[in-house]
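For reference, the structure is listed below as structure tokens.
Every protein chain but one is kept in place in this view of the complex.
This part shows chain A:
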Amino acid sequence: MTLLEIKNLNLSMRSFEGETQILHGIDLTVERGQIWGMVGETGSGKSLTGLSVSRLIPPATGRYLAGSIAFEGRDVLKASEKDMRTLRGRKIGMIFQDPTTNLNPVFRIGTQLVDVALHAGHADPTVLGLEPGASSRDLKKAAKRVSVEMLDKVGIPKAADRIHDYPHQFSGGMKQRVLIAMAMIGKPDLLIADEPTTALDVSVQAQILKLIHELVAERNIGVLMITHNLGVVAQICSHVAVMYRGRILESGPVTDVLKRPSHVYTQALLNSIPTAHTRRGELRGLGGVMPEVQ
């Protein structure tokens, strides 16, 4: 079955200045084992597409005008809030851009990981390697064990000790690893990574990308990776969708789109990246045009 199928998604958001349509008919299909890159400038709607998949758009401001998001055949937009809670963190994992603000500074890393593991475990004890109907004591024990295992897996040295540390004792790259561990603990089938490396150094970025790549190879999950960095897309993604002002301009396998871009905008984006071979004066910016508010 198709893992994720977004069809003709139209979203509008309300603000003090009135209602603006943000997404204009997004179509996207993610299969298992694929890493989809969504590229676009600030305000192009790539993050809101990602948030829509786990339905994290606040209902008070966001309104879906048309379209559907089918996750394993079920329409996420029509699911009840209770159903969504079983999906989030369980079937759909999310990693956000800023690792510093997404961990609670007053709780230990371990506490926060165990929380997530318990949430997943209550819904389905097999995630923690237990029989269905396991006692809550076993669950707690298993949650702790799995937390340490995951932390170890994402490459935190001495995970069993570090689990008692607070977020401020971790560096940016390590915090991002904790967030990846947290997203992976429920053994999700789909991982949504919203700018997971934007706040990190290039050397750390390379490690995180490698980690995501390994997870995909190992678990055969699907990934929706939101980024504005075409370099990252070229490195890790199998497919790419280029977004501009709430529309997907072109999409397809990475090599096709980036090697032979059919749209002038994609070409323009490629021209704006300074690489090791760019000569002075060759770069072309786009002026940063933002979507208009009606």
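General remarks:
Please note the rule applied: a contact is a pair of C-beta atoms (placed from the backbone, for glycine too) under 8 Å apart; a residue touches a chain by one contact, two chains touch by 3 or more; residues count from 1.
Going forward, contacts and distances are computed from a predicted model.
In the listed set "Succinate dehydrogenase", "ATP-binding cassette domain-containing protein", "Amino acid ABC transporter permease" or "ABC-type oligopeptide transport system ATPase subunit", the entry agreeing with the UniProt name of the missing subunit chain is "ABC-type oligopeptide transport system ATPase subunit". Only one of A:63, A:108, A:187 or A:213 touches the chain withheld from this view, namely A:213.
Among A:11, A:87, A:117 or A:269, only A:269 touches the chain that is left out of the view.
Seen across the whole complex, the unshown chain contacts chain A at 41-42, 171-172, 201-206, 209-210, 213, 228-236, 254-255, 258-259, 268-276, 278, 280-281, 283-288, 290.
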